[in-house]
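A single protein chain has been omitted from the complex, and every remaining protein chain is retained in its original position.
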Amino acid sequence: MSETTEKTVEQIENPASYVELKGINKHFKDFHATKDANISISKGKLVALLGPSGSGKTTILRMIAGLEHPDSGEIWIDGKLVNNIPGSERGIGFVFQSYALFRYMNVYDNIAFGLRIKKVPEKDIKKRVTELLELISCEGLEKRYPSQLSGGQRQRVAFARALAPNPHILLLDEPFAAVDAKVRLELRTWLKEMITKLQITSIFVTHDQDEAIEVADEIIVTNQGRVEQIGTPQELYSNPASPFVATFIGNSIQVKNFDRFRFFEKPEEDVTAILRPEFVSVYKKGEKVQYSKSVEEAVVEDIIFRGSNLEIKVRLHDNLISSVRSINEPAIEIGETVDVFIFRLFVIFKDRIELFYNRSLNNETVII
Amino acid sequence: MKRKSIIPGFGLSFGITVTVLSIIVLIPLCSLVVFTSQLSFSEFIYTVTRPRILSGYYVSISTAFIASLVNVVMGLILAWVLVRYNFPGKKFLDGIIELPFALPTAVAGISLTHLTTTNGWVGKIFYDLFGIKIAYTRLGITIALIFIGIPFVVRSVQPVLEKIDLQYEEAAFILGADRRTTFWKVIFPEILPSLISGFTLAFARSIGEYGSVVFIAGNTPYETEIAPLLIMSELQEFDYAAATSIALVMLAIAFVILSVNAFIQSMVSKRVSGLA
Partner (left out) sequence: MDIRKDKGVLKWVLIVICFVFLSVFLLLPLVYIIATAFRAGIQGYIKAVTDEYALKATWLTIRATLWAVGINTFFGISAAWCLTKFAFKGKKLLSTFIDLPVTVSPIIAGLIYVLTFGRQGPLYGFLDSHGIQIIFAVPGIVLATIFVTFPFISRELIPVLTAQGTDEEEAAALMGARTFTIFRKVTFPHIKWALLYGIVLCTARAMGEFGAVSVLSGHLRGKTNTLPLYIELLYQGYDFTGAFAASSILVIMAVIILILRLVIEQKGKKEIDINR
């Protein structure tokens, strides 16, 4: 059986590999930027590469684009090994972090650039540019120069320029980093709608977990050059594959002495637990609650107003624990003694992460 | 004049600046204006349109223009090589570019003259092989002006080339542009303003250049007599009116050249910074 037919079979069997990275390593001098990365992205998905700065996420994106070359490993796109194919022939559109719009070309010429390189007839270019300007709602701006556009418009034009040659994959490097907070929220929604509409496989880099969770279908978490986990936002939340993911995703605190919490036991090994606000409930004394028999007392140290809700910080066995409480519930004050109930927590073992539940959750019915 | 700054020393520094500026620059320039106002207009026109004077302007401007063009091409190549490549001797190359600023013009002038006479190391080769004379011709003047102008273009393009963000080239690369297209469509427009600026500076300097040119020119009337030399000869004959008239025209030319550049640069910065 020849290799190509083998590939076809594999593709039918595993449609989840439109873009595939196998055992990728990349060094910059002494810095090991990517360590044995294996990634597989299926067609039409909107994927986020999420990690702290220096985690190697941008390097992965640039290697897919052909802007960097891996020291070892294979990059496959649409069933083709592309290691030796230049970036411009990989069918890729790239949106740069600061957009890299050509300053001396107007919007029209910027969007037309890739098409002119491909020697597309000027008539067709005009059609395509007009179409794209309509798509990004920037009709009438074609004569403007990049400096005469707002941050949001620049982002859209960069998006249109990348899309002009009809790429199969769209890569975006920190696409929202260069605009201010308010525009960023707008653009996020816009970009998600656009990409869903166009059905184009897209990968974007971000260090902002909210951004990744809100926009992406799937998230690839990177840390120190390694791919830590690939999964949907829900999966990352509920089943973190590594301590890093458990701490990086969500607003979490670490707890050492969790065996002192009621209805939790510590295993023999020396382990740490991770606690998220949504794992904890805080009740006013005397409030009628389901688990009233299993709560323990704590003192409120701080209350932070979060707009739609309140973050309550309580001191429990030397840990400052956060919890979220609706503003519609009876008010709690700083210094007040409250009841605290912990539903569950992640316990980090050397080789795995386990979810520990409050034992009273199983026993409640039995005990009462 | 409103002063909002809490930093002290405005009066002192402003006073020193204006005083020294007045003594060194403004008062002497004013006396040029005063002296000019005493000239009769017809006399002025007569002086500056004498064929010998006109030919002086022509020699100065044409040789300066050609020399500056050569420097634009060589300056671009030099800046490119210094910014983009690594090679042994790079520091040395970067260092000697400034030589024309550091070497006194008269010294450069006599050396270039001796090298390019028909007996000189270089001049002999050109004369024997091609029958071309360099020293005491307009070619010689051009050579001297190339020498003078080398640093201007390099030093104006180099920093701009260094600052060009790699992202522009990457963007062009992903859109399929080859090196040549990327250079002409993406990089060249970025450095063009600095290239123009370097050209104007070299051109303005070359038109007024005296020390390096006066030896190699040979100073044959109508052939290799440059405008600054004409001012000098009028001065030596104590004909201040004629000298001033010629100088005024030269100042006007320099002013026009620099204004054109200032205009171009302001257009460019408007486009790039969006302050339209």
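Note that the chains take the letters A and B in the order they are written out, and that residue 1 is the start of every chain.
Note that in this section contacts are C-beta pairs under 8 Å (C-beta built on N, C-alpha and C of every residue); 3 or more make two chains touch, one makes a residue touch a chain.
All values reported here derive from a predicted model rather than from experimental measurement.
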Absent-chain contact - pick from B:V25, B:I45 or B:V260: B:V25
Residue touching the undisplayed chain, where the options are B:V48, B:I61 or B:I146: B:I146
Candidate in contact with the missing chain, chosen from B:P51, B:P104 or B:G131: B:P104
Residues of chain B (touch criterion as defined above) contacting the omitted chain: 1-10, 12-14, 16-18, 20-21, 24-29, 31-32, 34-35, 74, 77-78, 80-81, 84-85, 87, 89, 91, 93-108, 110-112, 114-115, 121-122, 143, 146-147, 150, 166, 169-170, 173, 179, 204-205, 207-211, 215, 228, 231-232, 235, 240, 243-244, 247, 250-251, 254, 258
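As a convention for this text, only the chains that are shown with their structure count from here on.
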Inter-chain centre distance, chain A versus chain B - centres from mean C-alpha coordinates, in Å: 56
Residue numbers on chain B that touch chain A, as the complex places them: 165, 167-168, 170-177, 181, 185-186, 189-190, 271-274, 276
Chain B contact footprint on chain A (complex, rising order): 65-67, 86-89, 92-94, 96-98, 100, 102-105, 113-114, 117-118, 145, 147-148, 161-162, 165
